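To start, I am sharing the structure in question, which I have written as structure tokens.
One protein chain omitted, others in place.
Residue numbering begins at 1 within each chain, and the chains themselves are lettered A and B in the order written.
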Amino acid sequence: MIGLTHYLLLSGILFSIGTVGITTSRSVLKILLSLEILLAASNLSFVAFSRFNGDYAGQLIVFFVILVAAAEVAIGLAIIVLMYRRLATIQADELKDLKW
Amino acid sequence: MVNPLFAWIAFFSPLIACIIITLFFIRSKTYSAWISIASILISFVCTLFLFGQILPAHPTAEFQHSITWIHIDSLTIDFGVLVTPLAVMMLLVVTGVGSAIFIYSKGYMAEDPSPPRFFACLSLFAFSMIGIVLANNFIQLFMFWELVGLSSYLLIGFWYEKPSAADAGVKAFVVNRVADFGFLCGIILLWSVSDFGNGRSFLFTDLAGIVHQLDPNLLNVIALLIFCGVIGKSAQVPLHVWLPDAMEGPTPVSALIHAATMVAAGIYLLARTFFIFESLTEVLTVIAHIGVITAFLAATLAVVENDIKRILAYSTISQLGFMVMSLGLGGPVQGMYHLTTHAFFKALLFLGAGSVIHALHQQDIWKMQGLLRQMPITGWTFLIGTLALCGIFPLSGFWSKDEILALASVHNPLIYWLATFTAGLTAFYMGRLFWIAFYGEAHASHHEHKPHESPPVMTIPLIVLAIFSVIGGFLGIPHFLHPQEVHHEMNISVALISSFLAILGLIVSYLIYRKRPTQEPLEASLGFLYPILKNKYYFDVAYRWYVERVQQTVAMIFFWIEKVFIIRLGIHGVTGTAKVSGNVLRYIQVGLVQFYALIFVLGVVYLFFILIKL
Partner (left out) sequence: MSPFFFYLFAAILILASLAVILARNPLYSVLSLVVVIFSLASLFMLLEAFFVGMVLLLVYAGAVLVFFLFVVMCLNLNAQAFTSVQQSRFRWLGGLIGLTFLLELFWVVKGLGETQVMAASSVRGTIEVIGKILFTDYLLPFELTSFLLLIAVFGIVALAKGSLKIVGDVEEVQQRRENP
């Protein structure tokens, strides 16, 4: 049967994919998308735990996470737009003003 | 019963004067002088009261009044006064002779640009000296010992614009420092072994009780270390080199500090702490020998000097040698007796010399002639002082010096003959001084200014001191100090021999110098000895060599160690490491956020790894 571990494993795989995406993407847009995958992974594990432990708190947390993620994506995209205006590119490598 | 308040007032009165002068009257010539004189007179009056209270309570009159000043665990330091007949007599000398000198200096320093500073320093000195006399424990004594050294430095270098004066002040302080190091070691050593049930103590009264229980070898070491302090302060060989140079200071300073009181502090210390030295025959022998050697050496050096103050300075060293010798022979009473009479006539001699210098504005005896006629009061009092110093009957110096010589004749013949010969030399060089500077016809062309007698404010102290120089032998000082001693008959042979040699010295010097030879005859007659004497036995040369070669080398070694290890390795090492590591680490700042995120995730992975293992 499908148990908690299946869901957790799935969540873990998703999390790894998201991490790889963040660290290896060239453009900031893709980084943001990978961030969404990460959030999805943690949402899944929250709901899974909520279901299997009989506590609604998990689902409510997911509710709030979705909300906050929405706000964060909005601001993140605004920043990307700003970056594009200034640097005419969205490659993460170009943000190197703080380089030694 | 004795009221301690008099002791405390006598103690602090000069300090209050010094503070008042420094704070309020630093510009006023007359007020500063009067405040100073008033304070020392107050001290003198209080001392007289103390004397009056001690006298009927003889013979074992002694009282102590102290406050616990510092108390930490097993360390207790008191601050108090210990009034004994010895202390009272010393205090009478300090405040009495001091009063005379204070009054004198008002006249002497009248034309100087900054008398207030002088009187403030002088009052500070008086306070410190009284502190030494009244101290009831070693630490307090040492404190005021150092303070007296400071006052001496301030006063020697009073005319600090003169480089020689400033140097002389530093020399005095440094030489004393060397001696005081030994002194402090002795004090602390004594304290550390002083625990016999009551805890350790610095108090003289406590230490006197337990000193016979200590290991004799240890006690020898302690005694020698304490004697180190005496060698420095009382200008014994080999640390006598500072006293002749200390003559750079104004003459009242030379009179008070370097003749009557401060240099006598060493003698006083020995007398006060004689309970330590009493039973140590080897140490006492060392002390006696150092004393007689000092006396002899200084006398030989006085013979070739031409500066009136330097002659007197060497004479002081010589007489201090006598006093130390007396203590080394086991006679603290005789030593203190001579200290008192010496204070009278040496102060007199110095003040007289000051009077001469004040009138003539120079110090070379060959440029003085026939002063007896031109400055009668100065001249005649100077003569009285000279005769007292030479030990001519019935002046005070005769009685005290003969007591010492009698003691020597009983204990140690070698020392006795050397001391007696020195007494003869004393007469010779003092006679030389007198015949050259005072005797004979006044020669007008020798002086730029016509020498006139000094004002009364200077001559009256001279007269007072002269009176005491005459009657000092009849005041019953030894009896006061040592009442149990039954008065013994005077040793006639000793008296006769010393008197004979003194008169011989005076006559010989008269014969050589009455015709005012153009060139110093001693130069020819002494031959190869003369340059040695002129160079002061090369003591200064030796010390200078030591400081320049040995001490500088050691200092350079430490400087090098500090430069390489501490500064280069330590300080620059630390900063260099910071710089280098900063230079290396800055490459971490790649400025790429993704890279940071990567490292971040790496950290999380690692953390996870550790957590799983657990």
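As a convention for this text, a residue touches a chain if its C-beta (ideal position, glycine included) is under 8 Å from a C-beta of that chain, and two chains touch if they have at least 3 such contacts.
Bear in mind the structure is a predicted one, so any value in this text is a computation, not a measurement.
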For chain A, which residues touch the unseen chain? 1-10, 12-21, 23-27, 29-30, 32-34, 36-37, 40, 43-44, 47-48, 50-52, 54-56, 59-60, 62-64, 66-75, 77-82, 84-91, 94, 96-97
To test your reading of the contact rule: which positions on chain B touch the chain that is missing from view? 594-595, 598, 601-602, 604-605, 608-609, 612
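What we mean here is this: only the chains that are shown with their structure count from here on.
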Distance between chain centroids, defined by C-alpha means - chain A, chain B (Å): 90
In the complex of these two chains, what residues of chain B are touching chain A? 586-587, 589-594, 597-598, 601
Which chain A residues qualify as touching chain B in the complex? 19, 22-25, 31, 92-93, 95-100
